[in-house]
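What follows is a single structure, and I will ask about it in a moment.
All protein chains but one are shown in place.
What follows is chain A.
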Amino acid sequence: MVKHLFKLIWNKKKQNFLLLTEILISFIVIFAVFSFGVFSYKNYMKPMGIDYEDVWVINYNNPANSTNADSVTLFYETLKRNVKALPNVIEAGYCSNNFPFSGNMMSSGLSYQGKAISNVNQFNADLDYIKILNAKMLEGRWYTKDDYLPGERKMVINKSLKEVSFGKGQAIGKYLHNYGGKEKIKVIGVIDDIKFNGDFLPTAKGMYYLLDTAAYKWTGNMMVKVKPGSDAAFEGKLYKTMINSLKNSNIEIKHLTDKIVNVNKITLVPLIIASIIAAFLIINVALGLFGVLWYNISKRRGEIGLRRAVGASGNSVSGQLVAESLILATFSLLIGSFFAVQFPLLNVFDLPAMVYIIALLLAMLFIYLLVLICALYPGRQAANIYPAVALHEE
């Protein structure tokens, strides 16, 4: 049966070639949009790792200019204490400018037993960091006051980095080397992954260093956890507290809830635009397909009439036409899948293979459905052909 249908298609290869190309290109477009969509959705389903509501970030520049390290430390400690003393503030702490949803990146390399691990995000944060964000420690501990004392260098790594460097094994107490391999750094804790780039982008390898007193000079951000419902009036007070201490600074207070909207837009806006354009292309293709199939069937009235005359049922006629369209679609999909499979094989764009496979299956399903819907109505039309009328025309 299939062999026979194949022959029918092959006989009209010239006519079917364009249809085939059209389905092929639609498939590739759909595959691309679906990959993007599946990738974003998979990321969206993962937990955020932190609570970002009611967390504000204060950005300041030109920190205090003093050459005396002790007085700088004293100054910032006092400032932090003043902020914490404000009525609505629950926690406060300094951090580097790559706080969650900031869009800023700072990355560096590590090595473990001679194996290089590149592109590790480096975060600097002080003692209150995990309390402010309510981040979860999986193993070991976060920094404490004792870590300010001189001693061996320590780090907290995130789950992704742990999996890359130690696999399933124990991480606490082991040593990683910094870029170049000169310095040994002891792992004291593993923190859960945080989706730094918003809801729709994946987590990445990350390491957290304690923001020590020497770093105050080039640090420009303070994160503040406030009580729910803190309003602009309180924010104004917080602002005044900051500017009274940092007289030479430009100060800006932002809310993490606003920041996440912005970083999400970076993924969502292209996805929405791509979906709209793809939808339009698909409507276009569907209408075209419908038209062409309809026309083909009206041209084959003679053939259909003959089949009906020798006893084929209406259903088997419409079934044949639908099956023909589906076989045609299968050709396109085979060629299309050949190209699509190259993406996970060659690891283009660095997305997980699973994303491509799901997208591929979804796209195939989608194209089959599309072709089926477009072929059903013309198929029904064909089933309604009366043999006497059709054969009479010739």
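Basically, a residue touches a chain if its C-beta (ideal position, glycine included) is under 8 Å from a C-beta of that chain, and two chains touch if they have at least 3 such contacts; residues count from 1.
The definition used in the following text is that contacts and distances are computed from a predicted model.
Engineer: Given the options "ABC transporter permease", "Carbon-monoxide dehydrogenase medium subunit", "NADH-quinone oxidoreductase subunit J" or "Energy-coupling factor transport system substrate-specific component", which would UniProt use as the protein name of the unshown chain?
Structural biologist: Spelling it out: the chain absent from the display is recorded in UniProt as "ABC transporter permease".
Engineer: For the chain left out of this view, which of A:G109, A:G140, A:P202 or A:G288 touches it?
Structural biologist: A:G288
Engineer: Could I get the residues of chain A that touch the absent chain, sorted low to high?
Structural biologist: These residues touch the chain not displayed: 15, 18-19, 21-22, 25-26, 29, 59, 61-62, 231-233, 235-236, 239-240, 243, 248-254, 277, 280-281, 283-285, 287-288, 291-292, 294-295, 299.
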